[in-house]
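Okay, structure first, notes after.
One chain of protein is taken out of this complex; the other chains stay put.
Coming up: chain A.
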């Protein structure tokens, strides 16, 4: 809750520079990042390397294949990150890894790398919650003080706010995540997965003109997205649907894939902005922070900006380096908790899917 009285941060300024390595692999992105906290309170991103497992159009990523990808690329990505940062593993204070939530197999394979490094170099391990990683990095990059956080990605859709020493979920999706919804629709209309299906949907949506009626399902501060996906998919079997764009003999009343992308985005994002607005009104906050992969979407940022301005607040968003899953956010959140005296003993360095 945004209190009037500024509470002093319990975190003391570091007496020496701290460096942390963060390893992230909860979905199809493998990331390694190195962050440095200096005694003067500043934070430097020394390196932020990512490798994405890209599947052919029409396919999603399966846990087993994704884990395989992470195993193959782990050493390259970590070496790359160390080289770019110009530090050796001996200089590092702690090794942070994603504890969850995410896909089991990829999480476990990255945690294994973290454990091995920790034993080899005798460095403490710090397990990090993926969502908290996103939020902490978002706050660090944007300087937002106490925002309502909209966390939207392929696996998560949540409205989160900090209250009573905890990040609390105020609203979330009742079924599928918004990124999942967009990705699956991209698969239906055979959009490329490179660089990401969501990005390609965004580009297609810019060409869409026609707003088709779709369900609008907000339930209190929660939303439901599976029905809207089904309804959008149903349009692709409509008589008026032209998968390859309009042909010369077509009249006005046709549906193109671009229109569907446009309609889907407009509806889904309006729902997201609405639940965020409701959470803001509920807790009386004026700041919004958008994190997660879908947070890169400029249309979502624009809509959120308009809403925040109407309420006299601001919106904070980051670009793809920090929005999409990355190692640096794990390092940031991990280093913060390490400096507060938190470590994950080896026996407890397990992963959890939720």
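Assume a residue touches a chain if its C-beta (ideal position, glycine included) is under 8 Å from a C-beta of that chain, and two chains touch if they have at least 3 such contacts; residues count from 1.
Basically, contacts and distances are computed from a predicted model.
Student: Suppose you had to identify the omitted chain by its UniProt name; would it be "non-specific serine/threonine protein kinase", "Cytochrome c biogenesis protein", "Ubiquitin-related modifier 1" or "U3 small nucleolar RNA-associated protein 22"?
Tutor: When "non-specific serine/threonine protein kinase", "Cytochrome c biogenesis protein", "Ubiquitin-related modifier 1" or "U3 small nucleolar RNA-associated protein 22" are compared with UniProt, the left-out chain turns out to be "non-specific serine/threonine protein kinase".
Student: One chain is left out of this view; which of A:83, A:206, A:219 or A:348 touches it in the full complex?
Tutor: If we include the chain that is not displayed, A:219 is the one touching it.
Student: In the complete assembly, which of A:71, A:115, A:282 or A:339 touches the absent chain?
Tutor: Only one of A:71, A:115, A:282 or A:339 touches the chain omitted from view, namely A:282.
Student: Which residue among A:28, A:140 or A:173 touches the omitted chain?
Tutor: A:173
Student: Given the full complex, what residues of chain A touch the hidden partner chain?
Tutor: These residues touch the chain not displayed: 1-5, 101, 156-158, 161, 163-164, 166, 168-170, 172-175, 177, 211, 213, 216, 218-222, 266-267, 270, 273, 278, 282-284, 302-304, 306-307, 309-310, 312, 353-354.
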